[in-house]
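With one protein chain withheld, the remaining protein chains of the complex are depicted in position.
For chain A:
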Amino acid sequence: MGSTAKMNGCDSAFLKQKFDVDAYGPNLKILRTNDQVKELQTILRDKNTSRNDFKFYADRLIRLVIEESLNQLPFTESIVTTPTGRTYKGLKYQKGNCGVSIVRSGEVMEQGLRDCCRSIRIGKILIESDAETHEAKVVYAKFPQDIAERKVLLMYPIMSTGNTAKTAVTILKEHNVLEENIILSNIFSTPASVKSLLTKFPNLTILTSELHSVAPNHFGQKYFGTD
């Protein structure tokens, strides 16, 4: 019975989250889900998943999240001629993008980005929370020089409180990056973190694969094997 009760709790939480998704406005994007995506999420959640599997399936989900994040970038129409001599009305990705990963968990998403955009520039931010005040502090930041002119794909897989991401967005803005040019690429978020981020930065775009009240905080440790 205990587990049923828990399940029901999950159910209602799930429904509530679903309802809430719309409430966050158009700047929250959720990866189009299907059984396959759900399975990847399940494997990452399952405490019995081996490290080897965890990394493999995390990389798969990351690839999907990155692909979807790239969909948030601007493009222009482009008409090309195919080898059969016909025209194809397609589109062209615009230049002037870059990635920024938040060390350390954000780095796991770099390869996925690299796999999609071979020569994209990638900056890094290291943020540590103060042991006493729990305040997030930027320890290190290295960006492409012209980051102010670029669209930024900010990579951070797990968002629990949103404090780290908030600090990262702040530092990007300090480097004159426009808020509307920042896309936060994420795998799991809590509703609270999304709410707090979008309240503070209403023009920020957040893309995630799942909104859930409990964040899988073991992600980085399990991925890197430091648990």
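One rule holds in what follows: a contact is a pair of C-beta atoms (placed from the backbone, for glycine too) under 8 Å apart; a residue touches a chain by one contact, two chains touch by 3 or more; residues count from 1.
The criterion applied here is as follows: contacts and distances are computed from a predicted model.
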Undisplayed chain, where the name is taken from the UniProt record, one of "DNA polymerase", "Uridine kinase", "ATP synthase epsilon chain, chloroplastic" or "Sm-like ribonucleoprotein": "Uridine kinase"
Chain not shown: contacting residue from A:R51, A:K92 or A:K200: A:K92
Chain not shown: contacting residue from A:L28, A:L70 or A:L211: A:L70
Residues belonging to chain A that touch the chain removed from view: 3, 6-7, 10-11, 14, 32, 34-39, 41-42, 45-48, 53, 56, 60, 63-64, 67-68, 70-71, 73, 75, 78, 80-84, 86-88, 90-93, 115-116, 118, 214-218
